[in-house]
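Missing here is one protein chain; the remaining ones are kept as they sit in the complex.
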Amino acid sequence: MEVNDIVEAVLFAAKKPLNLQQLQEILGEDAFPNKRELRDAINQIQKSYQARPIELVEVAGGYRFQVRSQAAPWVSRLLSEKPQKYSRALLETLSIIAYKQPTTRGEIEEIRGVSVSSNIIHTLLEREWIRSVGHKEVPGRPTLYATTKQFLDHFNLKNLEQLPPLSEVRLLDELQTIETKQTEK
Amino acid sequence: MEVNDIVEAVLFAAKKPLNLQQLQEILGEDAFPNKRELRDAINQIQKSYQARPIELVEVAGGYRFQVRSQAAPWVSRLLSEKPQKYSRALLETLSIIAYKQPTTRGEIEEIRGVSVSSNIIHTLLEREWIRSVGHKEVPGRPTLYATTKQFLDHFNLKNLEQLPPLSEVRLLDELQTIETKQTEK
Partner (left out) sequence: MAESNEQLDSADRFAVVEGEPVRELPEDLYIPPDALEIFLETFEGPLDLLLYLIKRQNLNILDIPVADITRQYISYIDMMSSLKIELAAEYLVMAAMLTEIKSRILMPRASTNEEESDDPRNDLIRRLQEYECFKKAAIEIDELPRLERELFELSVGLNQIEVEQPKPVVELNELLLAFKSVLIRVERLGHHQIKQEPLSVRERMTAVLALLRDSEADFIAFVDFFRPEEGKLGAVVSLLAMLELCKEGMIEITQAEPLAELWVTSPTA
């Protein structure tokens, strides 16, 4: 692949803007482009997207592809579509925090037997269903998470005690999930 | 903006594949494109990216832009984590579910000749590559597993038929099978 193509691919794949320095590091070992060459490449890519509905712009953090503002009405319609569903992993993580709070990510991972992605914690924090209530005094001082008032509100609970005891949770019927899932569709 | 441009912008902005139905809903109120027009638009967009390092592909969940595999060496330098490697046990379990779906854990164990660890099933469920689709009406009512759209999307497939063909069990006529194989190539 040529430098132009690599730069284009990398800028598309990056989750945030990349500056010349970062591009240079990524291309470094093979193509040794200098900054001027990189800037030329970027100029050429910018030109080739002139007639397209996306553009390569320079923002504070570097260069990034973005959708042209003319497409805003449709893009916002796309994004305001029906809400996504939370993953099983997220729900399991949330339920462990509810029943075992205050608890750390490490403890959740130990119970679940698989790692808990940062994304999940991030989503739960953003949703304000959990929050950090302190740190555990063990090596690394991991954050202690607990559920919030918003969590109780969403699930229409007055307090945590209204969550059923473990013995009842164990007896829950699988069929009920199917019902819930179907009503969502 | 024209239909082509809107489709292109929306596909760029979408976080997951979009099918014709979804595209139609997003464009509906203004442009009223029918499915054929949409497909034409997609074809034209696909052509216009032929020489670029990204491509518009169709997978099970619909259409999505992705970086071409030739750019993988550079793009993976962007990522902090190495791509996950899956164990043979997991891949064998996944392929048995893919080709024999819906199937139970017991049937997978029968084929592999060893027990399938809960961790593998759990990981596959969590990746949303498989899901439970019911229970088999035999003693114990074991869960039936099947692969998902996300599995196909992840492996860049439109449908199950695009999986590599499973080689035939050849008990009777070895030669015949070999011949067929050669003509296939």
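Per-chain numbering from 1; labels A and B assigned in written order.
Definition applied: a contact is a pair of C-beta atoms (placed from the backbone, for glycine too) under 8 Å apart; a residue touches a chain by one contact, two chains touch by 3 or more.
Quick caveat: nothing in here was measured; it's all calculated off a predicted structure.
Screening B:60, B:98 or B:130 for touch with the missing chain picks out B:98.
Although one chain is not displayed, subunit B still touches it through residues 12-13, 15, 54, 64-69, 71-72, 75-76, 83-84, 86, 88-89, 91-92, 94-96, 98-99, 111-115, 118, 122, 153-157, 163-164, 166-171, 174.
Although one chain is not drawn, its touching partners on subunit A can still be listed: residues 12-15, 17, 54, 57, 59, 64-67, 69, 71-72, 75-76, 79-80, 82-86, 88, 91-92, 94-96, 98-102, 110-113, 127, 133-138, 141, 144, 146-147, 154-157, 159-161, 163-167, 169-170, 172, 174, 176-177, 180.
Just so it is clear, only the chains that are shown with their structure count from here on.
Subunit B has its Cα centroid 22 Å from the Cα centroid of subunit A. The residues of subunit B lying in touch with subunit A in their complex are 1, 5-6, 8-10, 12-14, 18, 22, 25-27, 30, 52-54, 65, 67-68, 70-71, 74-75, 77-78, 119, 122-123, 125-126, 128.
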